[in-house]
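Missing here is one protein chain; the remaining ones are kept as they sit in the complex.
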Amino acid sequence: MSLGLGLIGTGFMGKAHALAYRAAEAVFGDVPPVRLARLCDTPVENARRYATQFRFDVATDDWRTLMAAPDVDIVSITTPNALHKEMALAAIAAGKHVHCEKPLALTIDDAEEMEAAARAAGVRTMVGYNYIHNPAITHARRLISEGVIGKPVHFRGWVDEDYQADPDLPWTWRAKRADAGLGALGDLGCHLVSMSHILMGEIESLIADTQIIHDTRPLPDGSGRGTVENEDTASAILRYKTGAQGTVCTSRSAWGRKNKLDWELHGTKGMLTFSQERLNELQLYTNDGPKSQQGFRTILTGPEHAPYDSFCPAPGHQLGFGDLKTAEVATFLRAITAGTDAFPSFTDALEFERIIHAIDISAREGRRVTL
Amino acid sequence: MSLGLGLIGTGFMGKAHALAYRAAEAVFGDVPPVRLARLCDTPVENARRYATQFRFDVATDDWRTLMAAPDVDIVSITTPNALHKEMALAAIAAGKHVHCEKPLALTIDDAEEMEAAARAAGVRTMVGYNYIHNPAITHARRLISEGVIGKPVHFRGWVDEDYQADPDLPWTWRAKRADAGLGALGDLGCHLVSMSHILMGEIESLIADTQIIHDTRPLPDGSGRGTVENEDTASAILRYKTGAQGTVCTSRSAWGRKNKLDWELHGTKGMLTFSQERLNELQLYTNDGPKSQQGFRTILTGPEHAPYDSFCPAPGHQLGFGDLKTAEVATFLRAITAGTDAFPSFTDALEFERIIHAIDISAREGRRVTL
Amino acid sequence: MSLGLGLIGTGFMGKAHALAYRAAEAVFGDVPPVRLARLCDTPVENARRYATQFRFDVATDDWRTLMAAPDVDIVSITTPNALHKEMALAAIAAGKHVHCEKPLALTIDDAEEMEAAARAAGVRTMVGYNYIHNPAITHARRLISEGVIGKPVHFRGWVDEDYQADPDLPWTWRAKRADAGLGALGDLGCHLVSMSHILMGEIESLIADTQIIHDTRPLPDGSGRGTVENEDTASAILRYKTGAQGTVCTSRSAWGRKNKLDWELHGTKGMLTFSQERLNELQLYTNDGPKSQQGFRTILTGPEHAPYDSFCPAPGHQLGFGDLKTAEVATFLRAITAGTDAFPSFTDALEFERIIHAIDISAREGRRVTL
Partner (left out) sequence: MSLGLGLIGTGFMGKAHALAYRAAEAVFGDVPPVRLARLCDTPVENARRYATQFRFDVATDDWRTLMAAPDVDIVSITTPNALHKEMALAAIAAGKHVHCEKPLALTIDDAEEMEAAARAAGVRTMVGYNYIHNPAITHARRLISEGVIGKPVHFRGWVDEDYQADPDLPWTWRAKRADAGLGALGDLGCHLVSMSHILMGEIESLIADTQIIHDTRPLPDGSGRGTVENEDTASAILRYKTGAQGTVCTSRSAWGRKNKLDWELHGTKGMLTFSQERLNELQLYTNDGPKSQQGFRTILTGPEHAPYDSFCPAPGHQLGFGDLKTAEVATFLRAITAGTDAFPSFTDALEFERIIHAIDISAREGRRVTL
């Protein structure tokens, strides 16, 4: 069996999907072959150029025909967030498996509609929370489940970039809630929530605040200044269902942070910390052995930490961003073959994204939000 | 002019004060000589032993006679927090300058009473927020005031230790609100708040939550388990009067953290970060020069960063914890000589400590607290 | 034009080559398409299995037929080092372009023979010094050439792993000079020399010493202990033709080092340092601006540092080991298309490998070796 891919979008994530689908079988061996069937972008010249570069069979600027095509089994959606819903619903209606970039949608209502449709149709879904496919993260989960750091009791996470840090950047559609939805929470915060979820479990309730640092920006046409409607930063204090507490914070205006997605997890016997900008490392402290020899240790990922070994048999050689995407794709392909749910499916992603919207609601309404 | 010191306590902080008062003149040159007049501890054998070791003239177990002594100009209080108030009020009543360890008192009412008494009496006061006397911190303040990172818009801080991380530790009086007051907030959180204050200015309001991780502990006499009444962790989201936001978090149950007191300060042109466990380093990122050469730089403190040069003329040779205390003492001695307020005085400390109590109130009452 | 690849070997490097040749066109766009024509390994079942996984057209266990095949334009040699020479000479004789893993050969005589043959035949060659294709390294070279750190005056480098650190590891053919050639110098040291060469230029002379830490190891058949004939560590002090000096050190018995390949380059105006286990970072210090703000800065690679942007348009997202191999392959493909020499060709690699053999000679003969 081979699976035909219909990919929509050729930008940052479009290329990342193309590379990952091209690589998955060769890296892992145990995943079904993928045919790069159809690539959609506008204008069509763009689609054609990248169809050649990525070696798709067909280039198109009409995503509806892509979805209708019998040679397409999987639709991969990497377009701007505002387009996810319409495309995903159409793909589901066409009976395709859907791989959608995060976040699912601009609003939680839309995300719920997408999730319900996918569940009703019985198609397989996957959402692009690629950082959780990192072997370092998988290893962290294993250490937690084996009790190496005891019972998790506290969590702190931060996800920051600096793409909106410059006060002089012009206003764009990203600043408009109707077009972009949430700000830092939607772009970045949801990644952190996905980490929190897999490491700490479900959240019971939270309190939060958000901040718009640059409340207007110069309009690109020079006609004045446009209003920034969505948050530059968000901070929340969480209560998990286990009784643990934690904080999650995000900023899109944090100078110097390029892909910060850091967390620390406090257990009753030790601590784990992680930093995405050094994605091949995991820090572990345990209250074991002589006190005089205790300390945080840097575990450098290697073949002991699946699926690192599928990429490289030698430790310390480093996986990259693209490799995490390839691991995500392989997870999805295996789920399709097995007829089981992939993780994170639309259903899982909906849970993650409920949290970022709860943070937004708590901040706007000044109240504790129970999930 | 020389100043006579009456020191109460010979424990961790008692020794730190003794060493600092012994060293200040020799290190700085420009501070008045200090006579180590009287040392108080119980039992008196303890006082005698350390009076010999530290070279105090007189050993006593009666702190009231110490305060009454005409050869004592400064009373330094390093006893358990519950004793601060009575001793400080007595010292103030005796017209002595008072150096008190943090926090001022168990409750904000007590702290207010102490502050009012000191102000009314016109004595000089200093509270042991020694970390803010670090040359790295002073340099951070200078960089901010010079606009090197633009306008401060966001702050995050953490202060963690692991002295209450072990679930098997026995119950002590530190777990009882009546005896110890706040938990992590009082021991640790107030240090972080002092940093926030000098870097970001005053706080307008906050929301917070706290957590007791180990809600009972074995009683030392084996008679069962005692209740832990004060917080193991606290987290707060702050709104500063400038419009900036921020978070402060503390835990006394964070395995592996020995003296973590870290913060990051986001500005409109750059970022500063600091980590107390590497107290001689400051990290600076600025949006300057070629993009391809930007990065966080590690500034290692040296003679360019006063008062480092008073300790050592060569950069990178490292100051220690004791040196920060010596800098604190010098600051106090100079203020006494000059007849001006030292920083942080009881008045300043009261402001810091209002915040930790506001965090406690917000958490217990589930509401935003305005300061 | 498309180029047909004949790949020999399916191990660590075989898979790395397969993945890189699969990815290069899609990543870079400006390189010729590659046909995965023939894959050779023994036994043939192995070749077949991986030909399916990597999607080669033909599987074989006969490397001579692979080289003779008209559908093969490039022969990629990833077999054990002792086989490189025979295979490379055959490929050259067949008029194929040759991509060979490092080191070229077990002896410098063999390497010279290979280089001469390639040059005489006019085929394009590339040797697998993949770490020098890292955008961080390319950026370092640019900073040096732009004078950012002044004139390079001193270099220090280390390349360490721990695959021979365990005293209880059994003896293998890798310990035998006739089969494996050099020890740590051949496996690791040559990578470091390649870095030295591109950063500092040619070496005039050197003095060196080597060490066998574990001089015997248990024979796998339990019949006693076998002799370790090649070096566990090597250290050399270099004089460059520019007058600069430096040291290069390597160990294959350095516990905890998984892929250490670190260096520091001292200039008259600043310093650069790099660590392969954090391959997306470059450290830069320059004697610029206020002394009080100077420090080593961590430059995190991003789209400012070509060819990072071909993999990802967002900074800090991290390239991995495989991406460096893809960059190497792209460099080779472009050279073939352009009819120019790739870097590093057999000619360049010969220069690198002269150094590791000079280190060995200096150590064995106890004398300065002039190159």
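For clarity, chains are labelled A, B and C in written order, and residue numbers in each chain start from 1.
Note that contacts are C-beta pairs under 8 Å (C-beta built on N, C-alpha and C of every residue); 3 or more make two chains touch, one makes a residue touch a chain.
Not measured: the values here are computed from a predicted model.
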Query: Among the chains in view, which touch the chain not shown?
result: A, B, C
Field: Given A:Ala59, A:Ala90, A:Ile213 or A:Leu284, the one touching the chain that is not displayed
entry: A:Leu284
Query: Which residue, A:Glu45, A:Asp109 or A:Glu304, contacts the hidden chain when the whole complex is considered?
result: A:Glu304
- request: Taking the full complex into account, find the residue in B:Ala234, B:Leu300 or B:Ala349 that is in contact with the omitted chain.
  value: B:Leu300
- line: Residues on subunit C facing the left-out chain by the touch rule are 149-150, 153-154, 156, 158, 165-167, 207-209, 211, 213, 233, 235-237, 239, 244-247, 249, 251, 253-257, 266-271, 285-287, 294-296, 366, 368
Message: Take the complete complex as the reference. Which residues in subunit A touch the chain that isn't displayed?
response: 139, 143, 148, 284, 290-300, 304-305
- prompt: Going by the touch rule given at the top, which residues of subunit B touch the chain that is not shown?
  reply: 11-12, 15-16, 18-19, 22-23, 25-27, 29, 33, 53-55, 161, 257-260, 277-280, 300, 302, 311-323
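As a working rule, only the chains that are shown with their structure count from here on.
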Message: Distance between subunit B and subunit C based on Cα centroids, please, to the nearest Å.
response: 53
Field: Rounded Å distance between subunit A and subunit C, as computed from the means of their C-alpha atoms
entry: 34
Query: Per the centroid of Cα atoms for each chain, what is the distance between subunit A and subunit B, given in Å?
result: 41
Statement: Touching at least 2 other chains, the residues of subunit B are 294-296
